[in-house]
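Partial complex: the chains shown occupy the same locations as in the complete assembly.
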Amino acid sequence: DSPLVVAGREFSSRLLVGTGKYKDMDETRSAIETSGAEVVTFAVRRTNLGQNADEPNLLDVLSPSRYTFLPNTAGCYNARDAVRTCKLARELLDGHNLVKLEVLGDQDTLYPNIVETLKAAEELVADGFDVMVYTSDDPIVARQLEEIGCCAIMPLGSLIGSGLGILNPHTLSLIIERANVPVLVDAGLGTASEAAFAMELGCDGVLMNSAIAHARQPLLMADAMRQAVISGRGAFLAGRMPTRLTARASSPGAGLITG
Amino acid sequence: DSPLVVAGREFSSRLLVGTGKYKDMDETRSAIETSGAEVVTFAVRRTNLGQNADEPNLLDVLSPSRYTFLPNTAGCYNARDAVRTCKLARELLDGHNLVKLEVLGDQDTLYPNIVETLKAAEELVADGFDVMVYTSDDPIVARQLEEIGCCAIMPLGSLIGSGLGILNPHTLSLIIERANVPVLVDAGLGTASEAAFAMELGCDGVLMNSAIAHARQPLLMADAMRQAVISGRGAFLAGRMPTRLTARASSPGAGLITG
């Protein structure tokens, strides 16, 4: 398998993870290590990167030399806030320009606001950011985001934190077939088989947080997810058997022994 | 994780594989090795275990010291033939008494014939065999087979060779919840995510052949399946997050930075 390449950066792991929702910083670190993720995302507006000297600093837990940071704009409901948040992250992280843009529609669904997402993407790309973008499973919007210059398209499988998996594999497939940049499912995955399924559809990677952090045993699930992504990617590359509505014997041909 | 225990035999791999449908004996061996399987099944009536001196002998390819053999009765359509086939296997394999019983209903569907399966199971158990039994997803029949003394219940996910996955997770769950012997999905799995899903439902293992042998690249798929089973088992043990119809922010709580 070839590495995942996003905006010129190469990754051997296709599982990206969030840092939120864990019991404590220690569980956060262990789960992320176990997941094998090389890219970790965190909400700039809710993470201490040193602004608050008295509180735990994420940079003390996750070393920038080991992980690629993917600051995100969670909690932003319009383009202005999202752009400002990305700029703040770039400043706090010494010019780091890889970001995950998410502009949400409302607090009940956390569904993306597409109009504001497109606007923010345009500004951020123009300002030199490498923009990985959280979006709906709308294939036309996905293409528009690619045309704007986003470096990865990240459609939802289902609502953030819902654990409902990929509710519409058909539209997701349309996005994957037509994209020229990596497509990663972001949001909605709840268990290992769903991560494998995402990869089998042809996704280039998946991003998750709740599925690991809210499992009964986060470390066990982190490991299961690590393997699920590798497994689903392998199945995709292997090329699955065709399906049939009628049976076919596992051991066809004339019987060797006729009983 | 604890090992899979079937009739007192312990296995660390929960993926069981068939030997049919491969291009040649070499591909058979490589795929099985890659799958990590410890138990391999083959149709007694269609496999050369030495009866035909001039043809390739499965025992030359798969060493009995490395693998646990699981001779099966594929191609049998009544109890009499199935019992006779198991006895033939025991003879050819020097008293080996672990078998996979399958008595099929017809050649179009390869769906099990439950009445003949129950009859054969009874005879085989009485004759000292350790019977792993291919069956439908009927929870009452599953219990009857357990009561007869079968050492593992192996319901279909869907028709043999169909690759349609697990068509009725609900009945499969009923079987799993109520069984006191291992339950393994046998037949129908087509790709890695489906194997992981079977394990997440709480299956003790899965058995497959076509999904690996008929993949475009069998070795790659064998590896993907190996990982999928481990991953799905891990997710089952980890305990997946609950699903929700509404969203929940990955990074809840009051914003640290208010932009």
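Per-chain residue numbering starts at 1, and chain names A and B are given in the order in which the chains are listed.
Methods note: a contact is a pair of C-beta atoms (placed from the backbone, for glycine too) under 8 Å apart; a residue touches a chain by one contact, two chains touch by 3 or more.
All values reported here derive from a predicted model rather than from experimental measurement.
Participant: Assuming the 2 chains shown are copies of one sequence, what number of copies does the full assembly in this structure comprise?
Facilitator: Copies in the complete complex: 4.
Following the convention adopted for this analysis, only the chains that are shown with their structure count from here on.
Participant: Taking each chain's centre as the mean position of its Cα atoms, how many Å separate chain A from chain B?
Facilitator: Taking the average C-alpha coordinate of chain A and of chain B, the gap between them is 33 Å.
Participant: For chain B, which residues count as touching chain A in their complex?
Facilitator: 18, 20-21, 42-48, 51-52, 74-76, 81, 84-85, 88, 107-111, 159-164, 190-194, 196-197, 200, 209-211, 214-218, 220-221, 223-228, 230-235, 237-253, 255-259
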